[in-house]
Structures are given as structure tokens and as C-alpha cells.
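Here is the structure we will look at, set down as C-alpha cells.
Only one protein chain is missing from this complex, and each of the others stays in its spot.
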Amino acid sequence: MSVSLAGLDLANPIINGSGTFDAIAAHASFGDALCEVFPFAAYVSKTITLQPRAGNPPPRLFETAAGLINSIGLPNKGLRGYLEHDLPQLERICATARPAGARTAGVPLITNVMGATAMELEQLVAACDQQDAIAAVELNVSCPNVSTGLDIGADPEQLREVVAAVRPATRKPLIVKLTPNTADVPACAIAAQDGGADAVSLINTLRAAALAPARAARSGERWLGGGTGGLSGPAIRTVALAQVAAVAERVAIPVIGIGGVQRASHARDLLDAGASVVAVGTESFRDPATGSRIAAELMCVAETQM
Amino acid sequence: MSVSLAGLDLANPIINGSGTFDAIAAHASFGDALCEVFPFAAYVSKTITLQPRAGNPPPRLFETAAGLINSIGLPNKGLRGYLEHDLPQLERICATARPAGARTAGVPLITNVMGATAMELEQLVAACDQQDAIAAVELNVSCPNVSTGLDIGADPEQLREVVAAVRPATRKPLIVKLTPNTADVPACAIAAQDGGADAVSLINTLRAAALAPARAARSGERWLGGGTGGLSGPAIRTVALAQVAAVAERVAIPVIGIGGVQRASHARDLLDAGASVVAVGTESFRDPATGSRIAAELMCVAETQM
Amino acid sequence: MSLAPPHRRELRVTANEALGAYRVLRVAAPDRAPGESAPEPGQFAMIAAVERWGGGGDERPYLPRAFSIARCREGEWHFLLEDVGPGTKRLCELHEGSALWALGPLGRPFALPAPGGRAVLVGGGVGIAPLAILQDTLAGPAPVLLGFRDAAHAQGAALLQDALVATDDGSVGHDGRVTELLARELDSAEAQAGRQQPVVYACGPPAMLEAVRALCAQTGTPAQLALEAGMACGYGACYGCAVPRVDGRYLRVCVDGPVVDASELAEVVEPGAYGEVPA
Partner (left out) sequence: MSLAPPHRRELRVTANEALGAYRVLRVAAPDRAPGESAPEPGQFAMIAAVERWGGGGDERPYLPRAFSIARCREGEWHFLLEDVGPGTKRLCELHEGSALWALGPLGRPFALPAPGGRAVLVGGGVGIAPLAILQDTLAGPAPVLLGFRDAAHAQGAALLQDALVATDDGSVGHDGRVTELLARELDSAEAQAGRQQPVVYACGPPAMLEAVRALCAQTGTPAQLALEAGMACGYGACYGCAVPRVDGRYLRVCVDGPVVDASELAEVVEPGAYGEVPA
């Protein structure tokens, strides 16, 4: 069940969604056992920005029917902090991580970056390009454009320009993580491909909001510190499937399918819909071993079908 | 708790979502008892098109985590069939329907129409304008534009033009039901307002898809006869709240909030977020009395708070 | 046709007993609403458990499920259940005192034979359910022909009286299809010229119903077929339960059926087996 993703060799088709698994914190909580059966065949970092960010004020979480809204606000140490503090640790963890189905240790590290302008993104990508520890770069294009307020990834033409501007900064595989909050996601995927992306990943969270519950203080006011947030989990699974299928039909580059995956059958659906690789997000919160459980089940089914 | 919606007087703030309650079929199933405590303070018809439509081939339904995908395909008798066969019956039902909180019978009938071009829409609206039985018209702008494939309501400028073209065809209140499958829903709401809409309603269903389950025939292929469908129910509740709040902040006209409402607290949240009226959709499938139950609970709370 | 009140009602389970591979769930019948009469043969209810409906592995069931009212007797409604998915599984687990939501009775019932007319009842699998209440309602005796896949399922035949059974695996009764029994019955009926033409009342899986339909069409025998389709609402609101009609349009199984005259259909199709996906 090993797969090749834009030049990366993965032992199985299951990776993590950016921002839903902190390998450093998980290693601190679980020790080396984490790496003995690593949940993912590649590790995607949380989103890194040029400057450090503290993230949104709490509350940052709201639980809804079959889903979670998060309003985390991309806290991170900034590019420099990431390269200095996190990267050496991630390099060590990724080198010793043995994913399900692999005989040897080692998973590729994909670094996810976000910037408000093509220039910012270019700087981030160029910096990643210098690092041997980084196998690929993922662009999170859900950052609001300062002039329009819309995600820079929401408009196909703008997205094509951004990707084309960033593309020369690295020869590593470049993945574009599309925003789902737009009218024509396949057009955005095609634009990313035209701009030079090696793969696209989707879906990111759906824009959502919640009010403080009746018995809480400030009942009827916005619950999340960030005002709005992003919906993930089972609630978005069928929206993800529709977008992944529509994109896979239209692009030639590989697609990473994400959204509401809880078990092997959900991953299977995304693969059947045209994804090459599937990422697990929120379900890892319920069980950190979700990724390896799904990978093992997929491999088991694949074997019995031979 | 009576409310005024763009000139319509409603006994309470709860109405139905278009296409989720067939008053004629319900009257046949439940008899006159339906009208004694009518679930809604106004009745919204399902979408009517110029020509009759048979609807999509089955299967038309897929049940998912906290949600339903439908791929009904807007079956309807066409404008002429609607005016000749349905309207007289709806007129009779609406005249005898007594909603929760009302001393007397009678609910306004809102007719929902859809067309692929401004000309088609104009014809539909003009025909509704002639009918005394119709109190208001709702435009469903989720119809794909034949040249772009996107919903005609997905692009603000195009939407403004369509609404402006249709507006002169009637002096009845004109409601525009926005599509949620676009990048900038508030911009679309402003465009509808600029075009002359008296109110906007949202959200319609989110684009979603499903594959045939493992044990079904054609496993791994598209489940729905229409290929894709629209997601409704609790799964979309927080997406609806975010869009309703964002729109209500930006427009001066009243907002009808729709999406995943199951009980009074969900309706309360949409009202708190700025909606004037709330529509119940999928939850009516689980209990046809959902609307009146919610209205009664809202009124009861309102009384105890005086 | 009995009208339901326009809201779901909470009912209590009085018993849940195994019947071979099936379960018979009995509930205390609701107090009659104004204008409500007893459920008629072929009518159904939309059912959900009050507790634990949803939240399983896939967070289904979310919507209620349709079940034929298999019997209405001594203040109880009976349902015959087969565990085929999350909803039926949950209902099969209920026990005495459990609460369920019920909307109904709903749908177009069987049209009873004209006075003195003859009926032939043909059922397959869990589709025998509406035939039980039909048998209870019919004035005189009528042949009952039931098909099952194996012996465990064939025990379901005890729901009706004097049933002739066929099994796919030949373990009980006739070794073969129930339509073979029906062909024999119609032959003998034809032979007895002078006697009135029978009306066939059938319920079962689509393939069986289609065989019944084709046979009756061939022999010119009128037939009433109780159809199934995935349903979200049961009262005509969602348009989800469409099946194709002979004129190429669709009927709603919940309000135009579940019982339809065989002449309304060109063919009984497998739900999900058709539905061409537009490219």
C-alpha cells in the first residue's frame, strides 16, 4: 500500500492534517512509543508564519453536532523560532518514526506555511528550501487578503499568481492546501496546478460560528474568542467528499483528501473519489492512534483482496 | 412574538424552508388537524420552475453524521401546473391555517421560484405578482449559470443584476434565498439588497456527495442519482450561524435564518445573531410539528421574561 | 384511509420477541386522535427510538425509519423487524417499557377486494408484515404464499395463518421462488373457470415484486404491490422516496403508496440499482 506523492515515498496513504497533531508535544506525552508505530506515513507541521503568533484568545473550541469548531488562530513561534527550536526536534522524531506497513523508520516532514502576501510566502518557502530536514512544503492559502477580506486562495486567478510567484523558491514538492469556503474549488485547484503546485490538499475547515450557550456567561454573544472559527469532523465529511471528487476529476496532480475521516471506510471513500493520500485531522484528538489504525485496516483489506 | 417581515405580518418568527414541507401532501396525510395548529407562521412553497421537472433519479437521500444529503432535483409541475393545480389548494390551506400564537387563521403564502436566466425569473415573478393568493416571492438563486456552471447567486455582481432585472415585475415582497456555496456571502446579500430585495434568506444546503456503502450494489460509486446533493440538518448549523451573523451585520433588510434548527435554542441563536425570522427544514422530517413546538417554546420564554 | 395526527407520538414498547430471524415488536397503540381510525392494511409508521437514536459508530440513525403496521389488535400495534442496519438494529434492542416516536398511520393502504372477491397474498422476507394485518382484515380465507431465504427466516411465516412457504435453499416448504407457488395458484384459479378472477396482494423485495408484477401482467391478474424506498419524512414533504412510474415521472412511495396498483409501474426497480449518474 505504499504510495508516491509528488516524489515523496509514503509507506501507506495516511498522513495528518496540518495543525491537528503536534509531534513534539505528542512525543513528550507518549515518549518513544509514539515512533514505534507512528500514526502517519508523513508528518505535516502546523502552519508556520513569518512572525510569531500567540493565537486567539480563549475559548478556542466549540463542540457541535458531529463536529468541532476551532478558533485557534495559528499560534506558532514564527519562521525563525520554528527553524531553531522545532525543526531539530521534528527531524529527530521523523527520522525514528516507523509508520504502519514500513519495515524501516523515517517519515517525510512536510512544513505548512502561511503568509498574507506572495512575498511573505516566498520568503517562507525559500527558507524551507534550505532545510534538508524538510521534504516538502504545503501552502495554507486560507489567509485573508488584506484588501478584500477573502481568503487569498478563494479566487482562482489570485491563487495562480501566488503559487507561480512562490514556485521558483523551491525544488521541493509544493502542496497547495485549498480553502473550501469558495464557489469554485475545482477552478482553484486548476489554478494551483497551473501555478506550479505538485499536489493539492483539501478540505480545510468550513467557516462556522457559535454563541455562548444559555447557561454560560454572556449567553447569546459570540462564544469563540476569535469570533468565528472552522468546522471539522464528521459533520464536514460529505462536503469534503464532494470537493475532493470534483477536484480529482479536473486536475492531473495528486490530491490529498481531508475531512471527517474517522475510520478506514471513510478513507476508502476519499481514495475511491480520486485522492492519492488521505489526511486525518480531528479524529486524532479522540484517539492519537487513529492514523495507524486506519492504515493497518486499509492494508489488511488490500491484502485479503489479492 | 409576532413579527413583521418585509411587510408580511407573522404570528411568530418560525416558518418553513422551501422544499421541506409540502402542505398539500401534509393535508392529505393529516387532514384538517394540520391547520388547527399549523407548524409555521408563513408557508413557503417548494421551488417552482417555468417548465415541469420530474426531479433526479433515485436514490435521492443519503443519511450522514448529523445530517441528510438530498438530491431531489426540484421536481415540480412547472409554473402553469402550480398555478392551476397547487395554488388553489394552497390558498385554501393557508387561509385556514392557524399558527402557534395566533388568535385567527391565515398564514401568508410565499412562493419560491427558480430560473436559469433573469428572463425566466422575471416571467415567474410576474406570474406570481398576478396572484392574490401569493403574499411574497422568494428567488432561489442556486441554479447553475449555463456558461460558468456556478450558481447564479454565487457572484455578487451577477446576482445584483438578476435581482434588479426581476424587481420591477412585482410589488410584492421579494426575498432572495442566497447560496452558501460561495466565498463572500455578505457581498451577495448586499448585492441582493442593492438589486432591490426586501429580505434575504440563508442558508441553502451545502454541496456534498456520498459513495454507495460497502455492502450496497455499486459500492464505491456515486450513491445519489444526481451525483452530488445538498447537506442539511444539524451538521450545517454552525455554518449557518456564521453566515447569518455575517450577513445580518452588513445588510439593512431583514434576514431569514435557516440551517440545522432542531429546537428553540437553535432558533434563539439565529435570532440573536441578527435574523428576524427562522425557517425549519430537515427537522420537520423527523416531526412535522417541529415548527409549532419551537414557536410555542420561544413564546413561552418570551412571556416568562416579561 | 386513516389519518395520522400532524405530530409524532411517544409510544411504549410492550414486548419484543424473536420470530426466527426476525423480531416482533409490540407497542401500546396511541389514543385515537380526532378523526383517526384504526390503521389499515398496508399503512406504515415512521419510527425512531426516543433514546439512543444516533450516536453510534457512524452517528446514524438520524432520521426515523418506515415500518409497516403488521397488526393492530388488543390495543397494540405490531411491527415485524429485520436487523439490516443501524436503525433496525437499535429498534431490535428495545425492550418492554422502552419509548419510541411514531408518526402515523401513514400512506395509501391496500384496497380490499370487492365483496365476494378473492384475494391471493404473496409475501417475501420481512415484506410479509403488511399481509398479516391484511389477513386479519379480510372477510374470508385467502391463499397465503410466502418466500424466505432459509429456515430461520421461514419461521416468520408464523405471523400469518395457513401460509404456504417457499425457501431459496429448499430447507422448508417448496424449494424455489414464491412466484412459482403464485404461478401454480393462478393456473389453478384459471382452470376453475367461472370463479371470479383473484386480486394479488404482494409485498417483498424489489426482485420478487417485479416477478409478481410480470406474472400478473402476463396473466392479466390485477395486483396491488406494497413498495419500499428510503424515506426521510413519510408524509410527502421531502420527495426523497421517488420510484419511477409507467409514464416516466416519479411517484412518492409514502403518499402515492406504499401500495400501488401494478399498472402504475413499468417495472419494480431495485432502489440504488438504477439512477444513472450524470457525467
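Chains: A, B and C, in written order; residue numbering restarts at 1 for each.
Heads up, the rule we're going with is that a residue touches a chain if its C-beta (ideal position, glycine included) is under 8 Å from a C-beta of that chain, and two chains touch if they have at least 3 such contacts.
Quick caveat, the model's predicted, so the values are computed rather than measured.
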Contacts of the hidden chain among displayed chains: A, B, C
Candidate in contact with the missing chain, chosen from A:A133, A:L150 or A:A289: A:A289
Option from A:P39, A:P108, A:P156 or A:G257 whose C-beta touches the chain left out: A:P39
On chain C, residues whose C-beta touches the chain left out of the figure: 52-56, 59
Residues from chain A at the interface with the omitted partner, ascending: 19-22, 24-26, 28-34, 37, 39, 46, 54-61, 63-68, 70, 72, 75, 212, 216-218, 221-227, 233-234, 282, 284-289, 293
Footprint left on chain B by the chain that the document does not show: 66, 234, 263
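The definition used in the following text is that only the chains that are shown with their structure count from here on.
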Most distant chain from chain A, judged by the mean position of its C-alpha atoms: C
Geometric centre: closest chain by C-alpha means: B
Distance from chain B to chain A - Cα centre to Cα centre, in angstrom: 35
Length of the line joining the C-alpha centres of chain A and chain C, rounded to whole Å: 48
Set of chain C residues in contact with two or more other chains: 59
Contacts with two or more other chains, residues of chain B listed in rising order: 64-67
